[in-house]
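Below is the structure I would like to discuss, written out as C-alpha cells.
For this view, one protein chain was removed and the others were kept in their places.
The letters A and B name the chains in turn, as written, and every chain counts its residues from 1.
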Amino acid sequence: MAKNKVLIAGLAMTLTAGAVLAAYQRLVQPKYMSDVVEGNLIAGYYSSGMDHDVLFVGDCECYENFSPVTLWRNYGISSCIRGSAQQLIWQSYYLLEDTLRYEKPKVVVFNVLSMKYGEPQNEAYNRMSIEGMRWSSSKIGNIRASMTDEESALSYVFPVLRYHSRWSELTSDDFRYYFGAKPNFFSGYYLRADVKPAQNVPNPTPLTDYAFSDTCWDYLGRMMQLCAENNIQLVLIKAPSLYPFWYDEWDQQITDYAEKYHLPYVNFLNDDKLEATGIDFETDTYDGGLHLNVYGAEKLADWFGGYLKDRYDLQDRSQEPVLQAEWNEICARYDAEIERQLNNLEQYGNVKGEA
Amino acid sequence: MNRKAILAAVLAAAMLTGMTGCGGNTGSSTADSSAAADSTEPAAESGDSSEDLPESMPDDDFETDSAESSDSEAPQDTPAEAGAITFDYVLNGTTIVVGEEAAPVLEKLGEAESVFEAPSCAFTGSSYYYTYGGVQVVTYPDEHDQSLNRLYEVDLNDSTAATNEGIKVGDSYDDLIAKYGTPTQETPAYASYQTEGKAVRFFLDGDSIKQIVYTIVM
Partner (left out) sequence: MLFTDSLFIFGLILLFFVYFLIPQKYRWMLLLAASIAFYAYSGWTNLLYIGATAVTTFFVTKRIEKMAAAAKDAVSAHKSEWSRDEKKTFKEAEKKKRRRWLILLLVFNFGMLAVIKYGAFTMNNLNGIIGWFGERGTLPVPNFLLPMGISFYLFQTMGYAIDVYREKYPCEKNFARLALFVSFFPQLIQGPISRYDDLAKGLYAGNGFDAERVQLGVQRILWGYFKKVALADRILPAVTLLISDPEQYQGMYALLGMLYYTLQLYADFTGGIDITIGIGQVLGIPVTENFQRPFFSKNITEYWRRWHITLGTWFKDYLFYPVSVAQPMLKLSKWSREKLGKNIGKYLPVYVSTIAVWFVTGLWHGAAWNFIVWGLLNAVIILISERCTPLYNKFHKKCAWSNSRPYDGFMAIRTTLMMGCLRMFDCYRDVPLTFKMFGTMFTKWNVQIFADGSLMKLKLTGADYGVLIAGTLILFTASMLGRKGSVRKRVWERSRVLSCCLTVVLLLTVLIFGAYGIGYDSSQFIYNQF
C-alpha cells in the first residue's frame, strides 16, 4: 500500500514536471518567423504531402539560388530543397538519408561549397539544421557529427536545456506561433525580390592549405553510395556565388573526383555556364553577389531544369492532380510573396517592410 | 577564489568559434585554423622537432646560433634581422593590429577606394573588405557582439605596397629570407612567420612572392 502510494506520488511528480516543461519548451524554442526565418527551412519539408523528382541538398547556395516553382512551371518537375544556413556536408548527408525515408527522388543535387568545412563550426547553425528534423537515426547521426565541443547531445533531445533562459526574450511571435509556424518557403526555397548589384568583389585571400578534409570526402562518398543504392542520380553543382570564394584549387579537386566516379559536376561560376544561364550580377543578386534573388534563381532553375530533363528522363508531371493541388498553392503563395516584397520595397525601401 | 579557473573560463569563452556564416570570411578561417594547428607545433617544440624547421621563433629577443641550422639557405646574419619582424602592418602611418577592433583603425585610414560587404548567412553580422590601392583590409564580426567588427587580415596584393621590412609582391624568396630569416613554417606555396595569435605569410609563385597576408591565427 505504502509502496504504491510512493510510486504514484513519484509518477505524478514526474508527469507534472514533464508536462510543464514540455509546454514551456514549446514556448521558448525559437519560432524563426520574423527574424532568422532560415531556421524554419528544415522542418517545412514534412508538411509537404507530395513526392519530388529532384532533391537539392546543401547550404544557402541551394535554398536561395534555385526556384522550384520555375522547375514546376516550366518543366513540370516536382522538386524540393533541403538546405539550411551554412549546412555542412554531413548535415546534407543525413538530411538526404532522412528524406529517403519518405520518398525516392530520381535526382539528388548537391552543392559542393560545404566541402570546405571539415569540422563542426557553429552551434547556432547546427540548431537550425538539426532541430527541424524529425527523430530518426539520421537525426541522431547528424547530432553526433555536428556538435561542437561546447554542445551537449542532451540539449538536442530536450531543447529546453538550451533555450531555458529565453523567458526574458520572448516576443509576440513566440505566442502567436506557439502551435505551429506559418509557411515561409516555397518547397524549401527562400525568396528575395530585392536587387543589390555585385560590386568591388574582393581578391580571394590565399589559403595555406587547399585540400578538402578526409571527413568531407568520406561523406561525399557516402552520399554517392546512398544514391547508388537507391538508384538515384547524384549531380554535383557549384552555385554561382561570387563570395565566399570558390578557389580553382578546390574546383580541380571536385572536377577530378567527379571524373573518377563518373558524376556530373556543373560549376555555374564557369563563364560558359554564366552565359548559358544568363545570370547577370548587376540584377540577379540581392546582396552583392553572395546569393541570387528570385530573378536569378528563376534563370538558374530554368536552365538547370532543361539540363536535368534532357539527361535524366524527368517526366512532365504538371497534370497529376495531387501534385497540381499542392504546387498551385505554392505558386500562389510565391507570386503573392514577390508582390508583397515589391510593395514593401516601393513603400519602405526594403523587402521586410520595416519602417 | 580560484583565479585560474576564472581565467580559463574567460579564455575558453574567447576561443569559441565566431558566428560568421556562409557569407563570412570563414573561407580562409578554415585554412587558418589548420595552419595554426600545424605551425604552433614547431614553435612550441622547436628544440626537438625532427622536421627541417627553424630552431627558434622569429620573434625571439635573443640571437640564435645559426650554426645549428640545417637550412643552408639561411644566411649568417638572419637571426638579428629575424628578431625585428613586425606583425602589425603600417598603412599610411596607421598601425593595423589584427584581432583588434576595426572602427578606430578604419577611421584613421580614411575612406577606402572600395568596400565589399559579405553578410553572415541568416544572422546580422558582416565581414567587410576595404581596398586601399594594393592593400586590402578584411574585418569580421565579433563572435559575441555582431555589431562589433574586428580586423581579420591585411592583404598586400601588388608591388605598390611593401611590408614594414621592405618586402613586396614580386620580390624573390631569397630576398624574403635575407630580410626575415627562416620561416616558422613553409611549403613550396608559402612561407609563414608566426607569433602568438598573429602571422605574416608570403605566398609564392615559384621563386617570387605573389601575395602577402597579415592575419590572425586562431
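Note that a contact is a pair of C-beta atoms (placed from the backbone, for glycine too) under 8 Å apart; a residue touches a chain by one contact, two chains touch by 3 or more.
On a predicted model such as this, the values are computed, not experimentally measured, just so you know.
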item	value
Residue among A:155, A:255 or A:283 that touches the chain left out of view	A:155
Touching residue (missing chain; options A:168, A:231 or A:319)	A:168
Footprint left on subunit A by the chain that the document does not show	2, 5-6, 9, 12-13, 16-17, 20-21, 24, 123, 150-152, 154-155, 160-162, 164-165, 167-169
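Here is the rule we go by: only the chains that are shown with their structure count from here on.
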item	value
Separation of subunit A from subunit B, taking each centre as the mean of its C-alpha atoms, in whole Å	34
Residues of subunit A that touch subunit B when the two form their complex	36, 38-39, 59-61, 85-86, 113, 116-118, 121-122, 124-125, 128, 148, 150, 199-210, 243-245, 287-288, 290
Contacting residues of subunit B [partner subunit A, same complex]	16-19, 21-28, 30-32, 34-35, 114-119, 121-123, 129, 131, 136, 138, 153, 155, 157, 187, 189-190, 192, 201, 203, 211, 213
